[in-house]
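Removed from the display is one protein chain of the complex; every other protein chain stays in position.
After this line comes subunit A, so read on.
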């Protein structure tokens, strides 16, 4: 089972400001959005709050109430730099670390499998908190739970750290979280107050139906994440800058074979650099500067993080074979994107499941070869969706990795038709042995008016055609066939 730790540094920007003014810690202190009497208070320490100040107040107004108030501003870059430094330190404690993209001072650690190394979560979490406090003078709340969204809710609203032993305990604690302390917009807060929704439990008590029409997208997202319908997207923190190698050519090279050998010459040193940094390559970007033409960028992605030059050379060769250069290449730049958290490490930590009968890594390697040879759009998968028109009821979309199938039991064995997304025009309607319909689909007058009468036609040669009459074009089409 997945274990996640969420680390929240409350009023992170203010804590960073107080690092530069340690003498302010004992006094009422505030963070301003700009250094001006009309500047607003955006962060307050406990002493300032106790003195009656609150966020959003003007600096001049606050100073009139509390002359001893210490206030200052801090550059966004400085706050980001401290957050990055903390993320680097956190990499020593877990194989996968994430930094929230918008909220500085909010981090997740993938703690799956660490229970095998630490008999108690306290033994893992306490040194971590102490190190952050000693090195950065930042106080944090650390929550170890099972779901990223719930650990976020609890860490953001709670003042005490802890670990949950069961998912049920985590859900119970999250349900008590006050919504007013979450990172919601002012209008959302006002709406929640108006609806008398105080805690997450109140929000979850709402029926899911019609929620989109009544609440903002942010609140709907929070609702679904808290219910477990969706999970926060994973965005790992990357320490290293992409590794690059570049070569300027004295002549314009058009031959892809010679280009391949030129790239291979740079590939080995590039992989050596990654190996020295204990990283693996997840994607290789090939940037070609062309003579009197716009530059071209190709991306090669192996099925799994690798340092195998042979696999990469093969993928590059396949990709270059289908590349049509409109002009000669004058400069080649290789950019290697690497991964800090290695999948093998994570698998080791999580304790892998039963080995699969088929090698999924090999399947993904084969698909990566197909992508390289026929293009990314050649390898897709189906996504079903709700739509008015038959052709809109599914979508083909590219994907990264093929999981092991988990097919569910057969419920209905319905015949599957062969479908023509672009309907085939019928010159004449075939003679029907039996006919069913019409089933009418119409609408779309606001964009492109549509009126189709669908019929199922059983022909004399035992075919079952799904045809429609387009009232706009006054023509018959075959849309599918059984």
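Simple rule for what comes next: a contact is a pair of C-beta atoms (placed from the backbone, for glycine too) under 8 Å apart; a residue touches a chain by one contact, two chains touch by 3 or more; residues count from 1.
By our rule, contacts and distances are computed from a predicted model.
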Omitted chain (choose from "Recombinase A", "Probable DNA metabolism protein", "2-oxoisovalerate dehydrogenase subunit alpha" or "ABC transporter permease subunit") - UniProt protein name: "Recombinase A"
Omitted-chain contact residue, chosen from A:102, A:250, A:324 or A:461: A:461
Missing-partner contacts on subunit A, residue numbers: 356-360, 362-363, 365-367, 369-370, 373-374, 377-384, 390, 393-394, 396, 399, 402-422, 433-434, 436, 439, 441, 454, 456, 458, 461-464, 466, 480-482
